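In what follows, a structure is listed as structure tokens, so that the remarks can point back to it.
Every protein chain of the complex appears in place save one, which is left out.
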Amino acid sequence: MDNKAHTALDAIAVKIERASGNVPPLLHEIRHALALLLDHGESTCIDLKSMPLAPGEEERIVAALGSGEVHAEVDALGLSEIAETAFPGVWVVSHCDERGAIQARFIEVTQVPDVLRSQHSDIADGLARLTTRLTVDG
Amino acid sequence: MTLLDFVRGPGFFWAFTILIAGIVLRIAGLLLFRRRRDLSTPRDTSRVLGGLRTVAMRSVPPHELEKNIKFQHFTGYAWHLGWFVTFLFLGAHLPLIRSVLGFAWPNLPNSVILVITAVTLGTLVTLYVRRLFHPVLRVITDVDDHISVLLVILPLITGVAAFAHVAPFGVRYETMLGIHLLSIEALMVWLPFSKIFHVVTALMTRFRIGAAFIRRGVRA
Partner (left out) sequence: MSHDETRLIDHLRARGVSRRGFLKFCAALTSAMALPPSMVTVVAAALEKARRPSVIWLPFQECTGCTESITRAHGATIEQLIFEAISLDYQHTLQAAAGDAAELARHEAMQANWGKYLLVVDGSVPLGNPGFSTIAGQANADMLTEAAKGAVAIIAVGSCASFGGIPMANPNPTGAVPISQIVRDKPIVNVSGCPPIPIVITSVLTHFLTFGKLPELDHLGRPKVFYGESIHDRCYRRPFYERGQFAESFDDEGARKGWCLYKLGCKGPVTYNACATVKWNNGTSFPIEAGHGCIGCAEPNFWDRGGFYDALSVTHWGTPKDVAIAAAAGIAIGATAAVLARRKQAAASKEIKP
């Protein structure tokens, strides 16, 4: 009997050929969206889960965009990761649930992704709580 | 039962059965036909060689007529070869061939087959249109010819349409695939009882004529 009880998954010799070539077209789409943002202030949102990407392609696209100055985490119904890429205005937004499984992934071309903005009703809630605290504490 | 289920199931079974029974039926009938015995002295006894020589010689037009029928000669061979290469070397066909024969062979790349099929289809359509307008051919073409040509063209057109996933009139892929198989089944049923039976008799006939004539010392 072999010493190794299990073969590690990456020991199985499977070579993935570059099948669908989605990276360049997507980068072009992002380029157009950036131009639109610059010239007209219009935001664009690309849903990465809506495309039939080959295995590993989503990672390749995100790697191609690189990382920039901003990296934020939002803790609401699980963690969401919002990272500005090496191209200012191009953000990768990943929504995870409380188990850490990815629910949705977007490439947002905008000045600030909506999920980072504080929402009106939440601000109102916060104001009410702060007012209560100050009233109680005197 | 959907169209695809029918053509992959009972449709194919009965068409294939009729094809086999029909071919065997006609060969048996032809071979058992009564022939007048040749009672003359044989000038040459090598019947097999005579037969083979005739098969080869009649596979090209006679030298005297070559000039007039060059076009038909080359285009005829071109589309026949193209048709069989498409049928026998497309990747998608080979699992079926393997299931029937028990063995198969490597396929040709799809891009190569597509070019060959396109040329075959173009040649066939050109020849058919020519047949419809040529003063002599028009007169000697009968119903058998028309149906045979159409049944030979249909599998090519429907096959390309299915393979390339084109959807005329919004037809879905599984329907086009079903129509492709249906056209093949129509061809299979038509083959033993029409001019297309020449796939079996062409070489048989030439061989027989050669074998018969070599006895009389004639190079036929």
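Order of writing sets the labels: A and B. Residues in every chain begin at 1.
Rule of thumb we're sticking to: a residue touches a chain if its C-beta (ideal position, glycine included) is under 8 Å from a C-beta of that chain, and two chains touch if they have at least 3 such contacts.
What you are looking at is a predicted structure, and each value in this text was computed from that prediction instead of being measured.
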item: Candidate in contact with the missing chain, chosen from B:K70, B:H165, B:H198 or B:R216; value: B:H165
item: Touch with the omitted chain, as defined above, among A:P24, A:G41 or A:P55; value: A:P55
item: Residue among B:R47, B:H93 or B:R131 that touches the chain left out of view; value: B:H93
item: Absent-chain interface as seen on chain B, which is shown; value: 2, 4-5, 7-10, 12-13, 16-18, 20-29, 31-34, 91-96, 99-100, 107-111, 113, 165, 173-174, 177, 181
item: Contacts of chain A with the absent chain, listed as residue ranges; value: 13-17, 19-20, 45-47, 49-55, 57, 74, 76-78, 80, 95, 97-99, 101-104, 106, 114-115, 118-122, 125
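To be clear about the criterion, only the chains that are shown with their structure count from here on.
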item: Mean-CA-position distance for chain B and chain A (Å); value: 60
